[in-house]
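Our next item is subunit A:
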Amino acid sequence: MSGLILDGVSAAYRDTTVLHEVDLTVARGELLVVLGPSGAGKSTVLRVVAGLEPVTAGRVLIAGRDVTDLRPGLRNVSMVFQSYALFPHLSVAENIAFGLEVRDTPRREARQRAHAAAETVGCAGLLDRRPGQLSGGERQRVALARALVREPDVFLLDEPLSNLDLSLRAEMRSELRALHDRIGATMVHVTHDQTEALVLADRIAVLRDGRVEQVGTPDEIWRTPASSFVARFVGSPAMNLLPADGVLRPTGDAPALPDEPLELGFRPEAVTLDAVDGAPATVDRVEVIGEDAYAYLTLATGHPVVARVPAARRPDRAAAVRVAVRWADAHLFHPATGHRFVP
Partner candidate 1 sequence: MKRKALLALALCATLAVTGCGSGSGSATSTPVKLLVFGAPEELAAYRTLIEAYQDARPGERVQLIEASDRRDLLARLATSVAGGAPPDVFLMNYRFYGQFAAKGVVESLDERIAGSSLLDPADYYPVAMEAFKWDGAQLCLPQNVSSLAVYYNRTLFTKYGVPEPQAGWSWNDLVGTATLMTRDDRGLVIKGTEAEGAARLPAVHGLGVEPSIIRLAPLVWSNGGEIVDDPQRPTRLALDSPAAREALRNLVDLRLAYGVVPTDAEVEAEDDESRFLNGRLAMLMTSRRATTNFRTITDFEWDVAPLPIYRQPVGVLHSDAYCMTTGSKNKDAAWRFMEYAMDAEGQRIIAATGRTVPSHIEVSRSSAFLDPNQPPRNSQVFLDAIPTVRALPTVSTWPEIEDLSYGILENAMHRGDKLDDVIRELDTKSRPMFARGENG
Partner candidate 2 sequence: MTRPDTRSRRQLALMLAPYLVGLVGLVLLPALVTLALAFTEYDLLRPPSWAGLDNFVGLTEDPIFRVALLNSVVFALVAVPLRVLLALGLALLLHRRAVGVGTARTTVLLPTAVPEIAYGLLWLWLFNPLYGPINQLLRIGGEHGLTVLGRTPPQWLTDPTSARAGIILMSLFTMGETFVVLLAARRALPRDVYELAAIEDATGWDVFRRVTLPLMAPVLALLAVRDAIASLHFTFVPAFVVTDGGPPPYSTTYLSLFVYQTGFEYLRYGYAAAATLVMMVLTLAAVLVQWRLIRRYRGRYLS
C-alpha cells in the first residue's frame, strides 16, 4: 500500500502553472527525495501534499485517503520548514508539544510525548530553552522533534538542512537517514543538493520546471539518467556533453547508432587523459581538491571537457593531452528532447 500518491497534480501560483500533471508514488516507509534546481516546483509539491496550496487538477492520496479537498489540519502530515518555523515565544518543550496541545491532548501526556520525541532526535537537554538560545543544528532537531511527536502518515521536509553549515549538514544528513530507518516513516524530503539526495534517498524524483523528469533509486539516477538534464544536474562537476558525431569517439564496443544526431555524455571520472589514440586537447586550468584534481580541457574541436584525475597524476596547465572515454561509461541523449537514447 502506498503512503502517498500524487495523481496528475497540477498547481498554479496566480496565473503561472508551477506543477504540470505530476504523478508520484511514495511507498509506505519510503524516503523519497524531491530534487531539482530552484524554481522547479519542489516546495510546491510539499505544499500541495500538506494542503497549503490548492491543486488545479489531479488528486492527492495519503495512506489511501483522498485528501485533495481536506484542509491541512485533517491530512495528518507533519512538516519541517526550511526556516524551522519555531515559535520564538515558546520553550522547546512547548514548541514540540504545540501540535498536541492544539489538538487537545492532555497536558501531561503532551509533555511526555514531547520529551520522548526530543530524546529520539537528541535534543532532550534543550527542553526549557527558547529558540532564540539555540544554534542552527539544535533548532533543526527541535523542528524534527515537533514533526515526530504526532506520528503522522507522512513527513514533509522542506530543505531542512540548507541552513546548516557544511560539516553539520553532513552529520545531520546521516542522522536523518538513521532516524528514518529507525522509525520507518513515509518521508518526502525536498532538496536542491544532489549529494544530499544521493545519500538520503530510497528513491529520488528529479523535478524540472514543474514536471517530473525522472524517478528512481539513487543508483538508477546516477547510472542511467533519463535525460541530459538529470545527467547534468546530478554529479559535480556536471557530466560532459558533446555532439556524438565524431568529436570524441569512445573506445570499446559501440552500440548501434541510428542515423540521427545524438549527444554523448560522460562523467568527469570516466575520462582518461593519456590514451594513445585519444582526442587531442589542451589543459585550460586544474583544480586540486585533496586527492582529486579536476582538469578543464578544450578539445581541438573547441568543445570543453572536464576530467577527474588523481591529484598526483594531474597534468600541468597548457599541457597537451589525449582524451579518451569508454562506451561502457558513456550515455547518449537526443539533443532536441534531451531524452536518453536507448539502443
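Keep this in mind: contacts are C-beta pairs under 8 Å (C-beta built on N, C-alpha and C of every residue); 3 or more make two chains touch, one makes a residue touch a chain; residues count from 1.
Selection criteria: all candidates are chains of the complex that A comes from, given by their letters.
No experiment lies behind these values; they were computed from the predicted model shown.
Please state which of the candidates 1 or 2 is in contact with subunit A in this complex.
2
Would you mind writing out the residues of subunit A in touch with candidate 2 in their complex?
Subunit A reaches candidate 2 through residues 50-52, 71-75, 77-79, 81-83, 85, 87-90, 98-99, 101-103, 130, 132-133, 150.
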